[in-house]
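Read the structure below first, then the notes.
Only one protein chain is missing from this complex, and each of the others stays in its spot.
Up next is chain A:
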Amino acid sequence: MSQVSQQVLDIAVQYLGPAAERFLERQTKAHMDNLPFADLKRSDIPTLASWVRTSAALIIDKKKAEELAERISRLG
């Protein structure tokens, strides 16, 4: 797993629990040309943050989803 992937995962676990990796894997594969989450690069962060903002809001509180996306986007 790339260093960026690990950083994103560390943040996402705080909001989504143990299934965070599965969630991120689904975002990168479904919305980022089938990109494996483990191969995430710093340049992919803005796109991922945007999809996380939308998809996480369906699972957790909107405010918290926004907070998660904001923290991920700061890694870019």
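One rule holds in what follows: a residue touches a chain if its C-beta (ideal position, glycine included) is under 8 Å from a C-beta of that chain, and two chains touch if they have at least 3 such contacts; residues count from 1.
As a convention for this text, contacts and distances are computed from a predicted model.
The listed options are "P-loop NTPase", "histidine kinase", "Benzoyl-CoA reductase subunit BadG" or "Sulfate adenylyltransferase", and the UniProt record of the chain not shown names that protein "histidine kinase". In the full complex, chain A touches the hidden chain at residues 13-20, 22-23, 26, 59-64.
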